[in-house]
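Left out: one protein chain. Kept in place: all the others.
Letters are used for the chains, namely A, B and C, taken in the order the chains are written, and counting of residues starts over at 1 for each.
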Amino acid sequence: MRERLADEVLEANRALAAHGLAPLTWGNASGIDRDQGLVVIKPSGVSYEDMTVEDIVTVDLDGNVVDGERRPSTDTPTHLALYRAFEDIGGVVHTHSTWGVAWAQAQREIPLLGTTHADLCAFPIPVTRALTEDEIESDYEGATGTTLVELISQRGPLELPCALVRGHAPFCWAKTPAAAVDVAVTLEQVARMALLTTLLAPNAPPLQSELRDKHYERKHGPQAYYGQP
Amino acid sequence: MRERLADEVLEANRALAAHGLAPLTWGNASGIDRDQGLVVIKPSGVSYEDMTVEDIVTVDLDGNVVDGERRPSTDTPTHLALYRAFEDIGGVVHTHSTWGVAWAQAQREIPLLGTTHADLCAFPIPVTRALTEDEIESDYEGATGTTLVELISQRGPLELPCALVRGHAPFCWAKTPAAAVDVAVTLEQVARMALLTTLLAPNAPPLQSELRDKHYERKHGPQAYYGQP
Amino acid sequence: MRERLADEVLEANRALAAHGLAPLTWGNASGIDRDQGLVVIKPSGVSYEDMTVEDIVTVDLDGNVVDGERRPSTDTPTHLALYRAFEDIGGVVHTHSTWGVAWAQAQREIPLLGTTHADLCAFPIPVTRALTEDEIESDYEGATGTTLVELISQRGPLELPCALVRGHAPFCWAKTPAAAVDVAVTLEQVARMALLTTLLAPNAPPLQSELRDKHYERKHGPQAYYGQP
Partner (left out) sequence: MRERLADEVLEANRALAAHGLAPLTWGNASGIDRDQGLVVIKPSGVSYEDMTVEDIVTVDLDGNVVDGERRPSTDTPTHLALYRAFEDIGGVVHTHSTWGVAWAQAQREIPLLGTTHADLCAFPIPVTRALTEDEIESDYEGATGTTLVELISQRGPLELPCALVRGHAPFCWAKTPAAAVDVAVTLEQVARMALLTTLLAPNAPPLQSELRDKHYERKHGPQAYYGQP
């Protein structure tokens, strides 16, 4: 079971690189085994090509390493904060994807301008609040998780599958590590399309609300009819 | 005959992915067998790599599945509206290509700024009207087809080979599925070139009309001399 | 001799596609055998993957086909005008490369903003004048060549190795087909860098003239010391 999860997490980390979402070693994916309360995550600073399943690290929900020779990703406390707060999350992904970072650095939420966005989520993609000096000094990565949890609590973890950490980059989550990678791919496309739209129409109106709801519901609602039954 | 069409449609769907026009599963191609009145189309939400000819679905012009185990693309009613309205159309393609989507989300038609555009079509690429609340609720995908048919009727289906669905993305059509893919590739280039031109010259004038007609006619007119005889 | 030239021209056409400068079939390369006064060029509308050396067409300087089964590129008269006017030109390339086209459509010359540009050429990249209605109707592709010849005559064909045809796209030339492809690759980079620079600094000053001359001369001047002796 945990072996299969480690394979999935390895695969998800490699997918980040293959999709161009994580230059050099700047991204990480994790997954959780809810029965055992253990999280499986990328090692810190290891390249995606060199990484094997032996490099993957297992930690408990307090961040103690319980398996693996490597030091886990420095962003591990952010992942753990998400897993602790929301039972429905099974995978978390962090990227430095270019267009998502541009919005995060501009400190602007990504407006909901089209159906590609509505197929992912019915809300603008929000930006976390600034951290206090204290939060940065005492528990930086954990506090980053706290600001994400604050945003998610307003919507629900499956209703809002990603957000931008202010001045930093995207975090994404879903039921599995592979699904969180799909969210990251989609978010980057949405970020890129929204930026280009903004260049063409600086005051582009948000997507018609009925169209937004139709697209979100046909994919994610109780009567969803997108995909195979 | 229908087997060959299914192969062509499979190939066209894979070409969308290969050209980078349809991230994840966000695009679909179809073709029609006019003798039998049957349309062959991509299954909903299936990835381009995994897809085989067995996954391709056959529907009649009213949308009833007559062959295949899969649920057809959710956009099937839009494709069918185009096939029903215009006898000359043999293939339809829908993409979420980045630069085309930017214009669709900006709700701006793509102006005819150069000969690359005129080689495709002698008109700006128009944007469909907004749907009414009623249309969205009762028959969303069919009504999307209706708004495309409204635009095409003003020009002719071969004269206007593509359009942008407002707030959504491009639809393209042609005599065959492969030719509709070529339209989609061209449209994305035209959309990108036009956006970059707009950044350099926000009020760039449309292409000289004689030059526009010359390029369109040398490729598509009765005395066309582009390509092999 | 002519066989070797046909191989070089085939190779140059494939290189345009490999460098992403000519989507679908939208670009062409040619070369000239000065001893025989014969030009070897791409066939019209044939895809770069399918093309073999048998598809390459030989024409004389008046455009008469003297060898090959195919119809030559529709842009052949433009290539011929360049070869007839300038003895030093051995290869000509036409592309629809994205960023070069953006400047051509914006009808703006590419300003000389940096050393990458000065390594290619000591002048801004100019845009041809508009064609008259008469020129378009009577001899469109030949007249396009005339407007290029007008620009080149002010500078010299090796001093100005490329230009933008107004509303259309780049033409490039050099001593060999392969060298003309290198000009096309460089022009596209220069066009892209200049557009991005313009976004950051709409009124960016031209490169310091001493620096411009230094870079041009160290690569192309009589005391050039770039490259191998």
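What we mean here is this: contacts are C-beta pairs under 8 Å (C-beta built on N, C-alpha and C of every residue); 3 or more make two chains touch, one makes a residue touch a chain.
Nothing here was measured: the structure is a model prediction, and the numbers come from that model.
Enquirer: Using the touch definition from the header, name the shown chains in contact with the chain that isn't displayed.
Expert: A, C
Enquirer: Can you list, in ascending order, the subunit C residues touching the missing chain?
Expert: Missing-chain contacts on subunit C: residues 113-116, 119, 182, 185-186, 189, 192-194, 196-197, 199-201, 204-205, 207-208, 210-211, 214, 218, 225-229.
Enquirer: Give me the subunit A residues in contact with the hidden chain, please.
Expert: Touch with the absent chain occurs at residues 23-24, 26, 43-46, 70-71, 74, 96, 98-99, 101-108, 130-131, 133, 136-137, 140, 167-169, 195, 198-199.
Throughout what follows, only the chains that are shown with their structure count from here on.
Enquirer: Centre to centre, using CA atoms, which chain is the farthest one from subunit A?
Expert: For subunit A, the chain whose C-alpha mean is farthest off is C.
Enquirer: Is the contact between copies subunit A and subunit B built from the same residues on both sides or from different ones, judged by whether over half of the numbers are shared?
Expert: Both copies touch with mostly different residues.
Enquirer: Whole-Å distance, subunit A centre to subunit C centre, using C-alpha means?
Expert: One centre to the other, that is 46 Å.
Enquirer: Provide the C-alpha centroid distance between subunit A and subunit B, rounded to the nearest whole angstrom.
Expert: Using C-alpha averages as centres, the distance is 32 Å.
Enquirer: Of all the residues in subunit A, which ones touch at least 2 other chains?
Expert: Subunit A, residues with two or more chain partners: not present.
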